[in-house]
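What you see is the complex with one protein chain gone and the rest in place.
So, subunit A:
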Amino acid sequence: MMSLTSQPLPFPALHGRAGFSGFPSPAQDYEHRTLDLNVRLIKNPTQTFYLTARGDSMEGWGIFDGDLLVVDRSVQPRLGHILVAMFNEEVLIKRYALHHGAPHLCSSHPHYPPLPLDDTECQLWGVVRAVVHEYLP
């Protein structure tokens, strides 16, 4: 299993030297400064979990069947966030939004009406920080 705190660079650093003259490469000071997608998508590695999305009713918000969800459990949910929550023993992805002035869990599909939060038992699992949609296998 991977260590959670360290996020190794995605590929080995280049040890560049300019020719055989022995002069150090001007790029040497910038080694290891390559961009790391982990740093961009994962703000709290200890509290971040990956999930797979199943279903088509969140496509309107850019979540497709099979997409990878980056879920951060340390984020306090706010209106507009996309949440992973337990609803009647099922783990669901929904948008936390107002519907007729009251907080609901909404999908982007007309078949699935917003679920009111007041009179149902719903337990928050985490907040979706990012969605990864892969186009190539």
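Basically, a contact is a pair of C-beta atoms (placed from the backbone, for glycine too) under 8 Å apart; a residue touches a chain by one contact, two chains touch by 3 or more; residues count from 1.
Everything that follows uses one rule, which is that contacts and distances are computed from a predicted model.
Visitor: What name does the UniProt record list for the absent chain among "DNA polymerase V subunit UmuC", "Urease accessory protein UreG", "PadR family transcriptional regulator" or "Peptide/nickel transport system ATP-binding protein"?
Guide: Of "DNA polymerase V subunit UmuC", "Urease accessory protein UreG", "PadR family transcriptional regulator" or "Peptide/nickel transport system ATP-binding protein", the absent chain's UniProt record names it "DNA polymerase V subunit UmuC".
Visitor: Counting contacts across the full complex, list the positions on subunit A that touch the omitted chain.
Guide: Against the missing chain, subunit A presents residues 1-6, 8-9, 12-13, 31-32, 45-47, 49-58, 63, 65, 68-69, 73-74, 84, 86-94, 107, 109, 111-112, 123, 125.
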